[in-house]
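Just one protein chain is left out here, and the rest sit where they should.
Letters A, B and C mark the chains as written, and numbering starts fresh at 1 in each.
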Amino acid sequence: MALLLPWILSIPLFSIVILLLFRQLSRNQQTLIALLAPIAGLLLLAPMIPDLLQGAVFQQQWQWLPVLGLQWTFRLDALALLFSFLIFGIGLLVIFYARYYLSASDPMPRFYASLLLFMLAMLGIVLSGNVLQLWMFWELTSISSFLLISYWSHRSDARKGARLALTVTAAGGLALLVGLILLGQVAGSYQLDVILSKGPQIIADAQYPLILVLILLGAFTKSAQFPFHFWLPNAMAAPTPVSAYLHSATMVKAGIFLLIRLYPAIAGTDLWFSLVSLAGLLTLLTGAYFALFQHDIKGLLAYSTISHLGLITLLLGLDTDLATVAAIFHIINHAVFKASLFMAAGIIDHETGSRDMRKINGLWHFMPVTASLAMVAAASMAGVPLLNGFLSKEMFFSQTLHQSVLGALSWLLPLLATLAAVFSVAYSARFIHDVFFNGKPIGLDKIPHEPPRYMRVPMEVLVALCIGVGVFPQWLVGDILLAASTAALQQTPPAYSLALWHGLNLPLLMSVVAFVAGIVLYINRKELFLFQAGFQSTLAIHRFEGQVQRLVQRCRQFSQWAEPGRLQWYIAAMLWATVLLAGYPLLQLNSLQGERGLLPTDWFSAVLVVIMVLAAMATVIWQRQRLLALIMISVVGLMLSLLFIRFSAPDLALTQLAVEVATAVLLMLALYFLPHRSPKQSAHATLLRDLILAGSCAIVVGSLAYLMLTHQADSVSSYFLANAKSGGGGTNVVNVILVDFRGFDTFGEITVLGIAALGIYKLLTGIPRFKPSADADGRSWALDAHPLLLRVVSQGLLPLALLVSVYLFFRGHNLPGGGFVAGLVTAVALIMQYIAHGVDWVKPRLNLQFSALVASGILIAWLTGAFSWLFGKPFLTSWFDYFDIPLLGQIELASAIAFDLGVYLTVVGSTLLILANLGKLTTRHKPEHRGQI
Amino acid sequence: MFSLILLAVMAVIILALCLNIWSLLRGPAVADRLLALDTMYINSIALLLVYGVYASSQLYFEAALLIAMLGFVSTVAVCKFLLRGDIIE
Amino acid sequence: MTTLEWLISGLLCVGALFVLLGSVALLKLPDFYTRLHGPTKATTLGLGSLVLASMVFFNLQLETLSLQQLLIALFLFISAPVTAHMLIKVAMHHKLKHHHTTQGVDKLPAD
Partner (left out) sequence: MQNSLFATPLRSTLLFLVWCALHNSVSPVVLLSGVILALLIPWVSRGFREVQPQVKRYGLFGRYLLMVLWDIVVANLQVVKVVLGRNSALKPGFVLLPLDLKEPLPLTILAATICLTPGTVSAELLPREADAPQFLLLHVLDLQDEAALIRELKQRYEAPLQEIFACSV
């Protein structure tokens, strides 16, 4: 049955894909597809329930990156089951509800896809059996929450709220990651099973305080605990179904889930009790207090949620096992009543167009059914008997009486708990009285009425649960609560009873006091509101936005400093870094001379080198006359190719030659747009600086080269030499390395090449459109654009060049050549046609979409690589064989040829995409006025 | 003896290359330099041909062929640039 | 040294001398127009001679079929005139000085 676990996760994914692919489906069909995920999930869970309630644990795992301790592990126990029920159950109702909540203009597929993405992420958290995997899903919930809060992206408050929520939760997530990594290192494994069984060892470790604080940071930010609670009220800019689902029932419980999940491993110390209980207590009180003063219904519910989350956290911080049971119980109850309250708020918002409690009054007359349902749920929130909220609150009260976390001041806790309950009753009363009674509506845009029939159904289900659990707790949730608590504590909890009536005791008294005092407080609220109004409060969101703006400002300043937009600066920075990084190790060596002796001087090569040096120097001297510099650098390239050939690297020589020409053409195309001479502007100090930099580079690089050449390096090349023929089927080792041994690199490189070409193509559109009417010396241009001789000869040369490139392509595997050179030769031959005939002549004859050529090249290379998957081999495993064909003799076929074809097409496409389009650019903007021919 | 002659022939061609770089640096006009560059291309081909005989290997002829082809394109492109400014128009 | 080797050596020497001659012409002759004749003719012929030598060497001396050199020559014979043509066009366009003894300067196009 464990095999079913991945399916539970993949069904939401399936629905997402369908929703995004078929956007034109009707709203009902989209809702059905979205509903498929939770329904199927519940059905898949159903057969596992009996075993899970008996304490079984299902686990399924695959290797992912075992080196890093990463494994896909899915683990389902009763605690995860409980949360899965919440996720699926509330998710089901929320999806159904959203069908009626969203207006016709809201893009539904995006909403459902994000919601399902969240569902998937949340399930991932509760079903993870590996803490690193858990963390990934954890971050995914933050991201999907961001997408959902900013769903109405045209609204500024939605964008800001989303940004705030993401910043806080993701920052906490990073702390959590560090904490989890440390935890895994201490426990020796990232597997949950191992970690849970090593509790004492973890607690005894010196790093325990750090681990605990980091993990608590993650949990507290996610679960909106004080002082990180401020993001939650701002997340209320989300559509109400999202608030009901993420920001009350599930996502904000993720932090609490994590605390419960890791309870056996990291809880039970004084540090834990003081940190967790203090955070919980403060959250409980601030949430309850501020909830009363909200005028926005959702704001009230948000602060109330914060308060209840604080309550649960406080329970986890109490040093009794029963407190954990109470916490889990309250998670269920809170999810049920708060989700229904949010749905009520959504209905009210939907039907009145407002969420301001100062405007919406007396709705009882307009929507009695909704009002009754909401009132029941609010009563549950206040802790009225016969409702589920009452039960867990009673448990909470009784636990506060049986703890000693605050030492001698522990008696304060029941008192403060009662105080929080007073406020909780007061804001619940405000919710009921202000919204449904208290006179008539003020200044509403429309006359409210009951919502569509089915919009109420989810609420009805939830309210029924409130009452059901309130009256028959043991029968409805007793089993799962016990099993979940056992799973959480890793041991059977002490006996407790889930009954409605425990007799006249202290907790009951606390409830009564809270109830009466709460009503009194609400009736006398005017004074308190006046008192509260005396505080100058800056909203958290404004503070946050201000900080974001400041941060952006800082970053801008930094990037203006680090990226002044001057090419010289970048190159200088890069070169200095190279000099320092490469030069420092040289200082550690005693001598450059290695164990290899020097070869006798080869005078011919020496002369070539001298020519090359002369040309390089001339390039530098004439750098201001750009065309001259270009000619000189061509000499450098030519000599370099000759030297490559001399030292047995014909492949390099071929490539160097081809690249040389392509670059020369490119540079000339670019030169056209530049002044032919650049003015002499460098100050002497600048020249000196550049000289020092160039000299340092020369010294370091020269020394490194000498070092490398005189040392006997045991490199990988001997392996390549030995295996090229047997492993890759080619005798040209360079080519076999490119298309086979290091095929993945090549694949990456051609992808980069394609992207670069597309990028350049895109950048070209913004280039200034002018055509200089005269050359550097003020001569107007010659008048015959396409000399006849050149045209005729270039037409004749094209087939020859194509033939040569075919030749180079096919023999590349065994002798110098290959797809790259062949591609460049083809591209150069086609560029020659452009040069000789012009764009207008070539365009109708070369009916090729260059970008498509690039894409097909990369695709072919990828398919060649992916083909080996069919045979269960890793990506890009090469294949070759020899065939005997009568008359023709032996022929070799290799998958590398197909891969090389991809390289070829990409190179041709990229080169033409850049050169031909740069050329076309000037044509398109040719000025009207042209000389006489 | 034969290989000595080959070496001597290569030396003569390299001498030609040296004369070319001299012409190239001397100029005076861009056209002169371009002519010198083109001659360098051709002389490099010559060098490769002799080197092929010297090494008894046909491996170098492709490079020579490619120099002939690509050198031509690059010289023509520079000419076009000097004549028209816009080499692809 | 066999006769064949003498033949090859002779061809090589002739070739190399012509190549050198082309480069000398480039350096020695007085104006661009006359210099152009060096590489287009002497160097091309020198290369032809070297190609012949190499053909003889591979096909007769080593007795392996070797035709690639022929392609080099073919290519050069096609491309050299065009290169020269383009270069002289540039020179005329740039109105480069001609040697003082040049005749028929009036025939140059006016622009």
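Methods note: a contact is a pair of C-beta atoms (placed from the backbone, for glycine too) under 8 Å apart; a residue touches a chain by one contact, two chains touch by 3 or more.
Nothing here was measured: the structure is a model prediction, and the numbers come from that model.
When the whole complex is considered, the residue among A:Ala713, A:Leu788 or A:Ala866 that touches the unshown chain is A:Leu788. Looking at subunit A, the residues touching the absent chain are 783-784, 786-789, 791-793, 795-796, 798-800, 802-804, 806-807, 833, 842, 844-846, 887-889, 891, 933.
Counting over the whole complex, subunit C has residues 18, 21, 24-25, 28-31, 33-34, 36-38, 40-42, 44-45, 48, 64-68, 70-71, 74, 77-78, 80-82, 84-85, 88-89, 92, 98-99, 101-105, 107-109 touching the chain that is not drawn.
Operating definition for what follows: only the chains that are shown with their structure count from here on.
Put simply, the C-alpha centre of subunit A and that of subunit C have 64 angstrom between them.
Computed centre separation for the pair subunit B/subunit C is 11 angstrom, with centres defined by C-alpha atoms. Mean C-alpha positions place subunit A and subunit B at a centre distance of 54 Å. Counting partner chains per residue, subunit C shows two or more touched chains at residues 75, 79, 82, 86, 89, 93-94.
Among the residues of subunit B, those touching two or more other chains are numbered 17, 30, 34, 62, 65, 69, 76, 80, 82-83.
Taken in their complex, subunit C has these residues touching subunit A: 75, 78-79, 81-82, 85-86, 89, 93-94, 111.
In the complex of the two chains, the subunit B residues touching subunit A come out as 10-11, 14, 17-18, 21, 24-25, 30, 33-34, 37, 40-41, 44, 47-48, 51, 59-60, 62-63, 65-67, 69-71, 73-74, 76-78, 80-89.
By the touch rule above, subunit C contacts subunit B in their complex via residues 1, 5, 8-9, 12-13, 15-17, 19-20, 22-24, 26-27, 32, 35-36, 38-39, 43-44, 46-47, 50-51, 53-54, 57-58, 62, 64, 66, 68-69, 71-72, 75-76, 79-80, 82-83, 86-87, 89-91, 93-94, 96.
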